[in-house]
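Structure, as structure tokens:
Excluded from the complex is one protein chain; the other protein chains are retained at their positions.
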Amino acid sequence: MITASVIGAAGYLGGELLRLLIGHPQVTVGQAISTRFPGKRVDGVHPNLRAQTDLTFSSIDDLADCDVLLLATPHRATMDLLPTVMSRAQQVIDLSGDFRLPDTTAYERHYGVTHTAPDLLGRFVPGCPELFRDELAMADLISVPGCMATAAILALAPLAGLIGPDVQIDARTGSSGSGATAGDSNLHAERSGAMRVFAPVRHRHEAEVARLTGLNVRMTATGVEAVRGVQVVCHATASLDELDEKALRRAYREHYAKEPFVRIVAHRRGSHRLPDPRILLGSNYCDVGFAADGDRITAIAALDNLMKGGSGAAVQCLNIRRGLPETMGLEFPGLHPL
Amino acid sequence: MITASVIGAAGYLGGELLRLLIGHPQVTVGQAISTRFPGKRVDGVHPNLRAQTDLTFSSIDDLADCDVLLLATPHRATMDLLPTVMSRAQQVIDLSGDFRLPDTTAYERHYGVTHTAPDLLGRFVPGCPELFRDELAMADLISVPGCMATAAILALAPLAGLIGPDVQIDARTGSSGSGATAGDSNLHAERSGAMRVFAPVRHRHEAEVARLTGLNVRMTATGVEAVRGVQVVCHATASLDELDEKALRRAYREHYAKEPFVRIVAHRRGSHRLPDPRILLGSNYCDVGFAADGDRITAIAALDNLMKGGSGAAVQCLNIRRGLPETMGLEFPGLHPL
Amino acid sequence: MITASVIGAAGYLGGELLRLLIGHPQVTVGQAISTRFPGKRVDGVHPNLRAQTDLTFSSIDDLADCDVLLLATPHRATMDLLPTVMSRAQQVIDLSGDFRLPDTTAYERHYGVTHTAPDLLGRFVPGCPELFRDELAMADLISVPGCMATAAILALAPLAGLIGPDVQIDARTGSSGSGATAGDSNLHAERSGAMRVFAPVRHRHEAEVARLTGLNVRMTATGVEAVRGVQVVCHATASLDELDEKALRRAYREHYAKEPFVRIVAHRRGSHRLPDPRILLGSNYCDVGFAADGDRITAIAALDNLMKGGSGAAVQCLNIRRGLPETMGLEFPGLHPL
Partner (left out) sequence: MITASVIGAAGYLGGELLRLLIGHPQVTVGQAISTRFPGKRVDGVHPNLRAQTDLTFSSIDDLADCDVLLLATPHRATMDLLPTVMSRAQQVIDLSGDFRLPDTTAYERHYGVTHTAPDLLGRFVPGCPELFRDELAMADLISVPGCMATAAILALAPLAGLIGPDVQIDARTGSSGSGATAGDSNLHAERSGAMRVFAPVRHRHEAEVARLTGLNVRMTATGVEAVRGVQVVCHATASLDELDEKALRRAYREHYAKEPFVRIVAHRRGSHRLPDPRILLGSNYCDVGFAADGDRITAIAALDNLMKGGSGAAVQCLNIRRGLPETMGLEFPGLHPL
């Protein structure tokens, strides 16, 4: 059995990590670290874990050694914290934004502060198995990409060489991405039913997508009525004359033929003909789809931001790194209707 | 023109008061008082008022005289505040819970603190025109009942003399009742889709309903997925042998024959056969309906908690007190679908 | 391996049965029978089953023998169908309402038609393991109770002997209970945000609850904004002087000490202090809770109507009948937030 501990365990990504790790046949949860609730029962904060665990939250001061340490702590705080705890585990998997970008210049442009652990920046392998499976099998520092970034990267990856460099991404997200302490503007009465364009230009995940796809990416992001769920609609231009939907389908199929968590969803008709996060909640799938209109290509992806967009991807990486079957503990297929 | 000022103008009831008063043909808004946002534009907090007003919030320290003063301030704070400001206006209309109950004992039992203005308690006329229209026409101190209390009172009033004294009320409410500063448990991600029984017994509005109907009332309250809207389902026992639905209909029709804001909704079939707050949002209607099964009577009412359950009722009272047509400024009928 | 086939497999309960049976380590799905979609891929109707199965729907005319036959067909149609197919399997588990009541009189009063298979009526064991586990272990005809009935029965069962006979139940339900062919009044634009009292008196599940609890039950039912999820709030009167919350807790704990799918949720504070179906979606739990105010008792239960209120209960019964671990294939704990 592998002992895994979670820092930031009282947040939404932290709770999802605990749910997955508690249900994982090869993992024991070591500690659930929380600054806000040390000593409190875990199921008092994550009520879906009632009867699943008797764990209580621990203070960061009591952090013990473990095999794998997962950080679901806030951006900016993580770069200070991670160097102080990384020696406690053989592997560290970070879900924050602090170690996703390769250099301090990019970080400071997108996060607005100076990076405090610049030496570590280049040492993390992106927690995206579809692009970095081999590296992840040996990585001791893993940084899981942002939820919208993962969706966009998986939507666009099969198009490498088939489209021009400029891509416009339109991302939509539920409210859980704002976290469990999101403030008054995320009160139910304010956020309910909203179509809130919170990033009309320059969403921070642009940099991650650009880095991992090599494309010139612009990203707009809108909060829509949902708790979980991310969808990206990517607009690109074909660089080839002959890029019809048949060719697109072939490209996607070849690219993802062996991927356990990427499904191609691109049907001619039906209310589920393209990727929709609703049927993915709780699952680790990223569904990808596409359409063409002359030289204009639309690529679409959907996922659960707390799963494939965060905690599920982290567990997938843990499985890869520890030599376990990649889908272990991640088999839940999602619900319909929901 | 009547000058009306609002204290607590940055909250949800305050914003609804401003919307109604700005659109009222016989009222000018004097001041919009806010502790949190003095100096800030009103439409920065209430975005639906863009292009309706250039008002900015004022500090309570700058409160000026006006004709009618409306308080949409929190419970407990209001009993301290009201005595200090009531001399600034000819009439005071309070939307808080602090002056709804007739004596300090009842208040302390339901609000858990000692009342700090006991001398005023008995001087307020309940802001329920259907029961107190004549008194309201002369009242200088008006206390608007709670949103669920108003719904229950209007559902039950026609049954006086027809039912036994024990009534069980099951109330459901949206999230706006928790206010604009409701805290983490009301974050969208937490509150969305909830069926949250926040008062399994002893909801505080019991005392108001009991007082105004003379019944022995028990009230359970549940937060359901909605921002605005209250519905009550009241369970009673007929005290007469012959209380079928025909007799019930006659009782409701006679009772509400002349009421401008109470509609009887009790049809045999159809998805809108009984009161549903959804079609009432923004309107000042309280819809009431009923059904019978032997000696068991179900009485149902629905309203918009920020309108007939609060700010709309307050403006209706203002109209009555100032001799204006009772429906003035309250004509919006509601939307369907929504 | 057990071969299980599903009739009515294109509906919501049918889809949930398929999801559970496909993921069940000891079951193979024989056939998925659908009148509407014979020959069509199952995952074309249930998109969450993409990559889980390559099954196509079969016609009822092609029904083959199997070990366990599960019927998720409509009320009224089932009583005609079941006698014609019951010989094809060793066990039949019916999820419709047609075999829940013990005699034709009760059926005709609540379903408005004459029962066409009266000889079978008394032969079904109710699919409620908490009350009939021993009988289910030997039953070849099992009838799963209605979703609201199961919730109410589990909320009330521990109170046997502690409360008077009259109980008022207030049930709330999501839209999936109306099925996949629910008609225009269940269009999203009509049903969204509704508080639709569709049964102000005499909800049909009254008879089931009365039968299995021995109480004199009245049930009101309201559709609220949700797709999945049922909650019941039951109002009863203590028959003992000393029935405070401590005594209630003891009664519930003793009653459900060994139940794998009933959790007691009755905390003093917190937004999840009482049962809420939101955290149960996809899980097989029924959470039960309670509160007391003098001699008035409020008992509350919540479940996912497609799981513990239908398909999950059916699989639990299958496990019991076939001697498998009762929780097999039903381990998903639910999501939070969602």
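The letters A, B and C name the chains in turn, as written, and every chain counts its residues from 1.
We adopt the following convention: a residue touches a chain if its C-beta (ideal position, glycine included) is under 8 Å from a C-beta of that chain, and two chains touch if they have at least 3 such contacts.
Values in this document were obtained by computation on a predicted structure and should not be read as measured data.
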Residue among A:Glu190, A:Glu208, A:Asp304 or A:Glu326 touching the omitted chain: A:Glu190
Chain C residues touching the omitted chain (full complex): 12, 174-176, 178, 180-182, 184, 186-193, 227
Positions on chain B where the hidden chain makes contact: 12, 15, 19, 23, 44, 46-52, 176, 180, 227-228, 263, 265, 270, 272, 279, 281-283, 285, 287, 331-338
Missing-chain contacts mapped onto chain A: 168, 170, 172, 185-186, 189-197, 200-202, 218, 220, 222, 224-226, 229, 231, 233, 235, 270-271, 274-278, 289-293, 296, 298, 300, 302, 337-338
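The criterion applied here is as follows: only the chains that are shown with their structure count from here on.
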Inter-chain centre distance, chain B versus chain C - centres from mean C-alpha coordinates, in Å: 38
Euclidean distance of C-alpha centroids - chain A vs chain B, Å: 44
Touching two or more other chains - residue numbers and ranges from chain C: 270, 337-338
